[in-house]
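Remarks on the structure that follows.
With one protein chain removed, the remaining protein chains of the complex are shown where they sit.
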Amino acid sequence: MATIVDIFEEKALEVKDFEFTYAGADAPSIKKLDMPIAKNSITALIGPSGCGKTTLLRSFNRIHDLYPGNKYAGEILFKGENILLPKQDLINLRIQIGMIFQKPTAFPMSIFDNVAYGMRLQGIKNKTELQDRVEKALKDAAIFEEVKDRLKQDANGLSGGQQQRLCIARAIAVEPEVLLFDEPTSALDPISTAGIEELVVELKNRVSIIIVTHNMQQAARVSDYTGFMYLGELVELGRTEEMFVTPREKLTEEYITGKFG
Amino acid sequence: MSAIVDKFFFYLTRTIALGILLIVAWIFVELFNNSLDSIQAFGFDFITEDKWAPNLEKFGALPAIYGSVISTFLAMLLAIPLAIGVAIFLSELAPAKLKTPFGVSIELLAAIPSVIYGMWGLFYFVPIIRDAFGGVGISMLTAGIVLSIMILPFIAAVTRDAMNTTPDILKESAYALGGTKWDVIKDIVIPYAKAGIIGSFILALGRAIGETMAVTFVMGNVHRISADLTQPATSIPVTLANEFNEADSGLYYSSLFELSLLLLVISFTIISIAKFYFLRRKRIGA
Partner (left out) sequence: MTHTQKRIVVNNVVMVLSALSALVGMGFLFWILGVLVLNGIDALNWAIFVNEGAPPGYEESGLKHAMIGQLYIVGVATFFGVPLGILAGTYLSEYGQKAKLAEIIRDISDIMMSAPSIVIGAFVYAIIVAPMGHFSGWAGSVALTIIMLPIILRTTDDMLNLVPSTLREAAFALGAPKYKVIIQIVYRGAKAGILTGVLLGVARVAGETAPLLFTSFNDNFLNTDMMEPMASLTVTMYNYATSPYEDWQKLGWAAAFILSMFILGLNIIGRIFLLKKRGK
């Protein structure tokens, strides 16, 4: 059984007895996992490659459903409802739970249209409203000043770091309640990485954040809670400042001191 | 000794490679030389004159050009929407189990010689057109439809390939914002693969306009410009296939060579546009 610290905040998400099996695989990639995710906090997921942290992250917005044959079991509760039920409306779920990917994913359209994309999907057509919300999202993602004069230009002209902030702007423009970050800085240089980390911390007042990272320092710098996963199981979930100093599980200690992984 | 062989091998391969350019240049020169009589006799009128009367030694290519343009246009008009549907099905919709067999059979169908499509058209499609529109059933419309079916697998296969170049992570990002499959296809996949898709359409156009056997069976080789698509017509390759062996005078031959040259220039231009504007070859690893 995993060691899980008590969480005093409200819970944004609650994972209960969760299992995930990839299409065609014999054994589940995530086994009997329980984990609470605190609201308006940042929870980092760490662990060696193949431990299931990205697999877990991609279950929260059920992006796994794009590929047939993947199987979920157990529960993930969001606003008191199990989002793994077949009747779950995936479009609605994904509007409320946004995602930022490993690599910047600027769409083949202008900067403005990129940020407006999610709002347009929801049927917002009013020009002034779109403009206001795009501008606000770009400001919140700390990229407005750099792009305000070229909103009509192709988003692929931006640098990697700028593109990643654009993707964050695009995600927060639809005002989600949870944001999932899948190693958001793995393709970026150190300066861009620092900028993204700063941004992530600022965002937690408005959204609950889960961030998968292969970089333990990053987890230590940005997160309030850290979950350490190993071989598809949660080994320990603790308050970040405590866990990196006094881990309760031996396996956690070995991992954060660099004995394996 | 080794050094001499080494040099020899280099020059051997280089000469043959250069030979390809030489052959292509030779094709243009030879066709041009053989067209000279016709060019001198008719000049620019050759492509604006609508009368093709070998017995009067009068040769105007307009009906053949008109037929080539209209039949190809018809074929593209019919094939493109269908091909896009097939491509979407193949790249985004088909269950994983169906994708490969379905995709391979499309590719194999693209490999079936066009003469087979023509033969099928003659025996099975001409009667349908005859029953539906009267007349003989051999017509511009029949040719357009048979041609569209012949190029369908090619367009579908290359459109699918172009769509498949869209990175999964880009599609996932759009799904992650609450997009439906169609939202993702129209907003992400098609814009991303736009150049490749348009390029493959134009490439298909370049092939269709030079296609001979699929249309020769069902077009009729009648040199007349008619707005009625159910009438027999002709196209440049159809004229060539039907008349080359019957030509009995120098000017007749020369006119047919000028038609060949015209066809080569037209398809060369179309294919070049597809290639240089839309389908820039991607270097391996780039």
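When the chains are written out, they are named A and B in that same order, and each has its own residue count from 1.
To be clear about the criterion, a contact is a pair of C-beta atoms (placed from the backbone, for glycine too) under 8 Å apart; a residue touches a chain by one contact, two chains touch by 3 or more.
Computed from a prediction, not measured in an experiment: that's the story for all the values here.
Within the complete assembly, A:L121 is the residue of A:A38, A:I76 or A:L121 that touches the hidden chain.
Only one of B:F46, B:Y192 or B:F217 touches the chain withheld from this view, namely B:F217. As for the chain not pictured, it touches chain B at residues 2-3, 5-6, 8-10, 12-14, 16-21, 23-24, 26-27, 30-31, 33-34, 81-86, 88-90, 93-94, 102, 104-109, 111-120, 122-124, 149, 152-153, 156, 178, 180-183, 185, 203, 206-207, 209-213, 216-217, 237, 240-241, 244-245, 256-257, 260, 263-264, 267-268, 271-272, 275-276, 281, 283-284. Within the entire complex, the positions of chain A that touch the omitted partner chain are 91-92, 121-123.
Basically, only the chains that are shown with their structure count from here on.
In whole angstrom, the spacing between the mean C-alpha positions of chain A and chain B is 49. The touching residues of chain A, counted against chain B in their complex, run 61, 63, 66, 68-69, 91-92, 94-95, 98-99, 101-103, 105, 107-109, 117-118, 121-122, 167, 170-171, 174. Here chain B touches chain A in the complex through residues 95-96, 167, 169-180, 183, 187-188, 191-192, 194, going by the rule given at the top.
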